[in-house]
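After this line comes chain A, so read on.
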Amino acid sequence: MTVDPVLLIVIPLVAAFLVPITSIFMKGLAKWIPLLGLIGMAVVMALDFGDLYDGPVTSITGGFGPPWGISIIMTPFGGLLATGMIGVALFVMISEIDGKKRAHQTVYNTMVMMATTGAVGMVITGDIFNMFVFLEITAIAGVVLAAIPRDGHEKGLNWRGAAVYALVGGVASFLVLAGIALLYGATSTLNIYQIAERIEGVDTFVVGAAFLTMFIGLGIESELFPLNGWAPEVYRGSKWGTGSLFSGVIGKAGLLALLRISFVVLSPGLENGIVMDILLWVGAATYLFGEAAAFSSKDLYRVLGYSSIGVFGLLVASFSLGVADGIRGGTMLLLGHMLAKPILFSMMGFAGRKKKGDVPLSSLKGLIRSSPSAGIIMTIGILALIGMPPSPTFWGKYFLFSAAGSEGQWLLISILIIGTLFEAGYLGRMLFNIFDTRKERKADTLPLARGIMGALFVFFIFLIGFLPGPLEDIITFVIAELIDPLNYISWGSI
Partner candidate 1 sequence: MTFSTTSWVMIFLTPILAFILGHLFLGISRKFTARIHRRVGPPVMQQFIDVMKLFGKRESTTHSWVQDMGALFAVIGVIASILFIPIGGEAVLSFQGDLIVLAYLLVIAPLGMALGTGATGNPNSAIGVSRGLMLMMAYELPFAMVLVAVMLYYDTASLGDIVAAQKGAFNWAILALPLSAIAADLSLQAMLGEKPFDQPVAPSEIASGPMVEFGGKYLGMLMVWHAMSIVVEAGLFVDLFLGGGVIFPGDSVLGLIGNIIVWAILALMMWLISVSINTVFGRFKMGQSLKFYWGVPTLLALLSLSYVVISNLGVI
Partner candidate 2 sequence: MMERSTIQRSLPALAISILIAGTLFLAFVEIGFGENKVDSEDAVANRYIANGTTETGSSNLVTSVVVNYRGFDTLGEVTVLFLAATGVGAMINLLPEDGKKRSKGPKPSLIMTQGGMLAIPVIALFGTYVFLHGHLSPGGGFQGGVIIATAFLLYLIAKPDAKTSHRTLSLSESLAGLSFIGIGLIGLAVSGIFLDNVIEGFGVLGELVSGGLLPLIYIAIGIKVGSEMSGLVEKMRGDAS
């Protein structure tokens, strides 16, 4: 059954505009309106998901087909990612239902939903300027999210994170916009497929300049090294949900935008596949640096933040290998990360909720005794993130290794192995703290909603881990989209 994918954007907007009204007339309800919006998105996504198996789901707005109007082209890749994003957002929001009153819950929930909307918009739109608009939405929602401090943080406002992100996000937006302007100026169109079609005739200098600006801009959004200096600041002081969103939604949207623009649009315009190579090594460096930094951090929020950075690098590297197995691996890694990271953030947020300031590793100590369900869920999350079979990450790493091997990228493989060892190092430390029962800890009940969401994600990890086969059809489309842009071009013309 096909539903117009534009509803993925419209429904949350309706919800967003309803929030102020509701907060006037039914104050209690206001903070759950965004949840309804998200559920609406999820329903639409669920209805459309089946169609992704046959290719992109498309729609036009304003009554004009592409390139005159703005078209929505939900490619299977975008659809898969959007599904994951909605899932993460739902995870974050539902987990907070525990009957406790929290400050700024309404704003927080609204921003969670809006960040998700923007991210979903970025991945499903077929128009490059529309992508920028959604980038703006995401970025602004991100700033507000970053500003909302986590429970128990002494300061009233996570000023540092918000300011840094606002500043850098502004720069990023500007650069992306400049890049879009260049592309539009050179090709006289804004539709991504049409730009891709015409890029061959464009002067390489323009393409290079566009790549440079877009790379910096979107690289900042997707936390690539060395453009990710803002990320730890954001992760450190904000709520666990914000962390999940930055790693699972906002960054992922930036990542897809970067990949799509670099692979589909710009790569044919430059020589020697240089775009792929740059991304590959930037990704590898990001992975190494991210994991190393996570390994040497003490504060759990930072550890997970750096870890997310590392994973972004891994994803970029694996997609940029430009072979089928690399993309397959990247997709699985993406799913694995989207499923595992929120679990870790959530359980860590639970375990460290009473800590003022930094949350040291030791706050996980004895979690398996004090709250067995949290301990088990977190353990599975950790193992899934390292890549224990059966987990999506395992398949991802397997395909990545075999792809890197088949391309003869030995340096990459060494970086991957070293990075994996670092990753294992800090995740292992978490594990040992969870299972360290030497010191008695007071019993601590995991709120029901949080437990249910955690269990649900664990279930998905196992589901995809055991039966990754059904995803293959979608992954075939992902490969088609990224390896051979012409496929994407043909999808664009409705």
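Inclusion criterion for the candidates: all candidates are chains of the complex that A comes from, given by their letters.
Heads up, the rule we're going with is that a residue touches a chain if its C-beta (ideal position, glycine included) is under 8 Å from a C-beta of that chain, and two chains touch if they have at least 3 such contacts; residues count from 1.
Computed from a prediction, not measured in an experiment: that's the story for all the values here.
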Out of 1 or 2, which chain touches chain A when the complex is considered as a whole? 2
Note which residues of chain A are touching candidate 2 in the complex, please. 4, 6, 9-10, 13-14, 16-21, 23-24, 59-64, 67-70, 104, 107, 110-111, 114, 121, 127, 129-130, 133-134, 136-137, 140-141, 143-144, 147-149, 155-157, 162, 175, 178, 182, 185-190, 194, 198, 202-203, 205-206, 209-210, 212-213
